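Everything on this sheet refers to the single structure shown next.
Omission of a single protein chain aside, the complex is shown with its protein chains in their original locations.
Per-chain residue numbering starts at 1, and chain names A and B are given in the order in which the chains are listed.
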Amino acid sequence: MNAIAMPGYLEFIVAAFLLFGALVALIGSWGLAKLPDFYTRLHGPTKASTLGVGCILIGSLLFFSHQQGGVSFQEALVTIFLFATAPVSAHMMGKAALRRRLPGVARTRNMPDLSEE
Amino acid sequence: MIDAVVTIAMTLFAVAALLNLYRLAVGPDIVDRILALDTLMINSIALIVLADIRMGLGVLFELALLIALMGFVSTVAMSKYLLRGDVIE
Partner (left out) sequence: MTPSFRSWQFWLPHPLFSLFLALLWLLMVNDFSVAHALLGLALGVAIPFVTHAFWPEEARIKRPLPLLRYLLVLLVDILRSNLVVALRILRPARHLQPGFFVYPLALDDDFAITILASTISLTPGTVSIHHDAKANTLLVHALHLEDEAEVIATIRQRYEQPLEEIFR
């Protein structure tokens, strides 16, 4: 990496953002792989992965703001876009799952009556 | 230090992508596969940004934005197809 030397505290902040983001996103994907039914799986990616990638983008924003001098807001745009779209796609997928009458795990409370949907 | 951290973060995201691929392969329903693809898209955005930092380019942002757009639109289109049997009403 042909990096300009960064001051220690900034390097630390960027590293913290990158590591935290990667960990949170990994937990989100782990949830996607292990949770028992579709409706619970929906939670991992919509929250954890979005926040994880958001943290990575903020880290990258700080890094390039320092490398190139002056603030670059473009990564912030991607972050905002992700946070605005994640609930919408989750909503659509949830609706599609209800429509396909996917069953929840047996202990789900107040499972909606799918037959009349 | 940043170099090492970027390597670690990329490894973690690669593991996350493998977990998504597992869900994509196992299913059991097609909605699960759509969800897996959506998550894969989000994780690949992070991988692209990390590669950008590693190479010190600072130009791959457009790629990240495009993939975010494509991922959102395709997820909504596929869910919509399952809802109605038609993408456009």
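Just so it is clear, a residue touches a chain if its C-beta (ideal position, glycine included) is under 8 Å from a C-beta of that chain, and two chains touch if they have at least 3 such contacts.
Every value quoted in this text rests on a predicted model; they were computed, and no experiment measured them.
Contacts of the undisplayed chain with visible chains (whole complex): A. Looking at subunit A, the residues touching the absent chain are 24, 27-28, 30-31, 34-37, 39-40, 42-44, 46-48, 50-51, 72-74, 76-77, 83-84, 86-88, 90-91, 94-95, 97-98, 104-105, 107-112.
The working rule: only the chains that are shown with their structure count from here on.
For the pair subunit A and subunit B, the distance between C-alpha centroids works out to 10 Å. Residues 1-3, 6, 11, 14-15, 18-19, 21-23, 25-26, 28-30, 32-33, 38, 41-42, 44-45, 49-50, 52-53, 56-57, 59-60, 63-64, 67-68, 72, 74-75, 77-78, 81-82, 85, 88-89, 92-93, 95-97, 99-100, 102 of subunit A touch subunit B in their complex. The touching residues of subunit B, when paired with subunit A in their complex, are 1-3, 5-6, 8-9, 12-13, 15-17, 19-20, 22-23, 29-32, 34-36, 38-39, 42-43, 45-46, 49-50, 52-56, 58, 61, 64-65, 68-69, 72, 75-76, 79-80, 82-83.
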